[in-house]
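Heads up, the thing below is written out as structure tokens.
Note that this complex is displayed minus one protein chain, with the remaining chains in position.
Chain IDs A, B and C follow the sequence of writing; residue 1 opens each chain.
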Amino acid sequence: MPAPDAAKPSEAELEDYAAAANAWFKENTPQDPGFLLPLTFMEVSTDQQYTFLCDWQRKVYEAGYLGASWPQEYGGGGLHPDYQRAATRAMKDHDAPIMINAIGIGWAGPLLLDIGSEEQKHKYIRGMLSADDIWCQGFSEPEHGSDLGNAQLKAVRDGNEYILNGSKIWTSLGDRAKYMILLARTSNNPGDSKYAGLSFFLNPMNIPGIETRRIKKLTGEYGFVQCFFTDARIPAEGLMGNEGDGWKIAMKTLEYERGAKVNLAGGYFLKELDVMGIVDLARKSERGGKPVLEDPVMRDRLVEYMIDIQAQNLNNYRRRMPPLVQDRPMGLPLMSKLARTEMIRELTEFSLQFQGAKSGYYVGDDNAIDDGLWHRSYLNSFSATIGGGTSQVQKNIVAEHVLGLPKGR
Amino acid sequence: MPAPDAAKPSEAELEDYAAAANAWFKENTPQDPGFLLPLTFMEVSTDQQYTFLCDWQRKVYEAGYLGASWPQEYGGGGLHPDYQRAATRAMKDHDAPIMINAIGIGWAGPLLLDIGSEEQKHKYIRGMLSADDIWCQGFSEPEHGSDLGNAQLKAVRDGNEYILNGSKIWTSLGDRAKYMILLARTSNNPGDSKYAGLSFFLNPMNIPGIETRRIKKLTGEYGFVQCFFTDARIPAEGLMGNEGDGWKIAMKTLEYERGAKVNLAGGYFLKELDVMGIVDLARKSERGGKPVLEDPVMRDRLVEYMIDIQAQNLNNYRRRMPPLVQDRPMGLPLMSKLARTEMIRELTEFSLQFQGAKSGYYVGDDNAIDDGLWHRSYLNSFSATIGGGTSQVQKNIVAEHVLGLPKGR
Amino acid sequence: MDNLGTIGFTEEQVELMDVATNFCRDKSPIDKARALIEDDRGYDADVWREIADLGWLAIAIPEEYDGLGLSLAEVVPIMEQMGRRILAGPFLSATVATQAIVAGGSEAQKSDWLPKLAAGSIATLALAEASGDWNLHNIDAKAENSGNEYTLYGIKQFVTYARDAELIVASVKLDGAVRLALIERGAIDDGAFRREAIIDETKRSFEMVLDGITISADALMDADKSESALAHVDLAANLLQTAEMCGGTQAVIDYTLEYLKTRKQFGKTIGEYQALKHPITDAYVAYEKARSHMFSAAHSFADQGRGEIATRMAKAAADKAYSFAADRAIQFHGGFGFTHECDAQLFRRSAMWNASQFGDAAWHRAKLANLLF
Partner (left out) sequence: MDNLGTIGFTEEQVELMDVATNFCRDKSPIDKARALIEDDRGYDADVWREIADLGWLAIAIPEEYDGLGLSLAEVVPIMEQMGRRILAGPFLSATVATQAIVAGGSEAQKSDWLPKLAAGSIATLALAEASGDWNLHNIDAKAENSGNEYTLYGIKQFVTYARDAELIVASVKLDGAVRLALIERGAIDDGAFRREAIIDETKRSFEMVLDGITISADALMDADKSESALAHVDLAANLLQTAEMCGGTQAVIDYTLEYLKTRKQFGKTIGEYQALKHPITDAYVAYEKARSHMFSAAHSFADQGRGEIATRMAKAAADKAYSFAADRAIQFHGGFGFTHECDAQLFRRSAMWNASQFGDAAWHRAKLANLLF
């Protein structure tokens, strides 16, 4: 694992480092650039945004606050993870822009450091950190939204190449990325489970036979593409593990995303909606000529959300307190995506009621409250209630894995 | 059909009859007997209630206001249906007690008049009207709540008798009735549909081998029994139609219950909760020392229910206006049970919030608001969201038969 | 409660329903509705002409002013079909603005304007202001007397289709009372208008600066007539919005059903899953309830007291049904639902827009509480 020999810092050492990091982000965190800064790496819509975020990541990396705890020989800082955690905290505390190369430093990087060859590590890691090499992810396919294991994109071995045919969708930065981590089907034997024939590739994007089409989101903005593979030839050394290991490896990368390892690279890729911001919205909004916070009906519902938000914050602490989750330890972790994403959808929808006639305005109008943040957030909230397993699928997961209810046939 | 030759009355004739009926019910409708009068024939709990309601039905019959339009030769009044409608209206207008022999005059009677033999009509009709012969219904079975067609109670032909073995449940008045309309299985051939082996019987209750056990409802009251059949022998002439006609005939009786024919016998068997009564409750109730009708949050929710109640009343008119239901004519009829029963469950549950600490009281306490009507109504509301096809089954029906969605496998 | 709406229909209503059903389906296929999003004007002028030729703008105008002498009840089925097919254009704005004159106009104003409007001239309303208040009396715009003219001041928002309108009916304060001013579009230069970015991309709306606009004294409605006209216009707008919303709700449910019947996941038609099957059924039940309210509001609209209760109930029910149905439509389309290409967002945005104008469900419930209890 990265920087294995790195020594755990003393309190004092860590404090000094944190102080320096805070000073640096205080000094260098860019002011409002005058155009909308994406809250997540999935919302990069314009060249302006793209260039800005790549520059920012590079700057952070060069300052030593990204990849600080990745091995020095591949381009990291070789420090103990505690240092990077301090740096990442400083980023957040200064509300710095996100790290754009999420798939690279959050998914592909940890994977390479785990099971990649020396050569691969030397080839890819540094460019991930410097944002010279942007990565994207090719798991989902148009026909099998919720059903990853059913991926059908074909990879056929031909000498020291694979020939790819098929399509991937919901690929963030797919039109700008240099590499993709790709889940493809290398065999399709009747008897086998659908997972058996899947293989995992590091796939170069700038080659003949790969075309991308931008997807316009329901918000009217961009951020995802669909990728079309037509007899695209990629070098066989891009195969990770062996043919058929694809599903196992894909699940591994999903764990990086959730688990602890992602922190090793540092930075953060998503700014979450400040749900408590709705109280400020209610405070400054009027409906029917009255401040929303004076309308008993709105107050009542707002309190309901406060209770719900607080419950989820408490859940996040309680899940790490074994005595308080004895009966169903997996309950809180498995419900959290469902609970949080649905709450945000409802909350942002509710917030539109605060705005009276003004809720008719949308992003792009000077009269729109908070520049239309709440409308956009509501519409964007569906990416979370749909992506990564719809809420309906999430409920099945909780019902079956936590409550032990039978799978539907 | 009943009183086929009966002449349609003139306006004047009908008015005179209605006036007489109104006078009679004004004169004879009993005052509060000092004990709870069941709102439906499914809630008869005590001997007191039973005797009272039988006497009342007999009195109404003898006055000529029940069965007025059933054929004279069997005990009816031989008048045109319009007369009975007028009499029934008068009953309702005077909020008279219900007719207890619902299964007799609402289900079995119309069936006999439809397809019964002369002998059967002479034997049974008069006693139904006079409440000398109370009838009950044996369709549901413990193991197949929502799945009537799956009835398993066995009826085996033996000479001129059938031998019955099995059990029926949710039988109102089953412990007091003289006869039961019974759905039983006379054959069970592997290849056949489950409906094929069902037969329909008129079943005498006071014979060896039939035992009943009263079912205590979640309200703490009674009204249903479970019937156990152990080698019970009934005369074969009780078979209606032929063996295997059971399902067809059972569906026929269900139509009487819903359809127009039931009115022929007259009277009514259920008093529906006066949903608008909740406004009066809100008017006279206090929570937090304030009248509920002054609490903006309670008002808001109350208005939501008013809108919903009004919608359902409008639905009931609109369903009879073809131009206004062109796209999905079956939508309104098929959704009405679902919509109404769920609304009543929610509304009665909501009403408990009006009562402050007093909602801790229940039926039987002098301090209970409206003698605990609202608590009881909420708990009883489940009989409608569960009985006659649960709300979950109702949604499947609307989804499949109105919206054309596929049946789940 | 005997002040609740009743339900019924007229032959004309039913005939217009049939005609409008075919007309809107033929004139506004979805790809055309989408193409018009990119169009600056935002609607098809030829279709507008056809609508005028059909006499649909004359329906609720008295016969003596070249109208058909029917009522808004007959406009409702047309508006419903326009909402169902997302047929873009100033039909709602024009009809409601016309009602301002029908309800409050002087004899001169009526004979000046109604025949033109009946023939297809576009009118619109300028009522909303920066406060976003749905209480139409809470405005800052004002009129100041100068000789036998009045000069207007203030900024109006959500003036729909203002650029194409020949008549703009604006609310202003004069001596503390709200007055309706009839402004001829010709007298204003385009600089007074700024196109607004609104949530419903299939509609057009403008911010309008009144400052400096002058109108003759007889272009101002009397105070008392302005009052009644304003109240009438408020309800008329909600009635027609309800119709548009019911049409949209039906469409978004049908659109989603189509997907649920064809899309397969995990080897099943997704419509088999009760997790999708039952909520869409809930949406349908809510839709039918709202539609009953719509017909009741149309039928009772002119009925003192009943009209207001029925209309507010209808708008509240329609808002609830439309918002829920369109929200679920996005969710149930999965990844595709998250794209602009999926029609679900068109309807969700339309629902948001209609909730934002003339009051949302909660607003009308608050009004109803005072009318009912």
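A few points about this structure:
As a working rule, a residue touches a chain if its C-beta (ideal position, glycine included) is under 8 Å from a C-beta of that chain, and two chains touch if they have at least 3 such contacts.
Treat the numbers as computed from the prediction; the structure is a model and nothing was measured.
Of the candidate positions B:T40, B:S172 or B:T385, contact with the hidden chain is made by B:T385. Within the set B:H94, B:R176 or B:K358, the residue that contacts the chain not displayed is B:K358. Of A:D55, A:E143, A:E255 or A:D308, it is A:D308 that touches the chain left out of the display.
Annotation for chain C: contacts to the undisplayed chain at residues 273-275, 278. Within the entire complex, the positions of chain B that touch the omitted partner chain are 140, 142, 144-147, 169-170, 215-220, 286-289, 297-298, 345, 349, 352-353, 355-365, 367-368, 372, 375, 379, 382-383, 385-387, 390-392, 395-396, 408. If you put the missing chain back, the residues of chain A touching it would be 276, 279, 282-283, 293, 296, 299-300, 302-304, 306-308, 310-315, 317-318, 321, 323-324, 327, 331-332, 335, 338-339, 392, 395-396, 398-399, 402-409.
The definition used in the following text is that only the chains that are shown with their structure count from here on.
One inter-chain figure worth recording: chain A and chain B are separated by 57 Å, centre to centre, where each centre is the mean of the chain's CA atoms.
Between chain B and chain C the centroid-to-centroid distance comes to 45 Å (mean Cα coordinates, whole Å).
Residues of chain C found to touch two or more other chains are 273, 362, 366. Contacts with at least two other chains are made by residues 296, 300, 409 of chain B.
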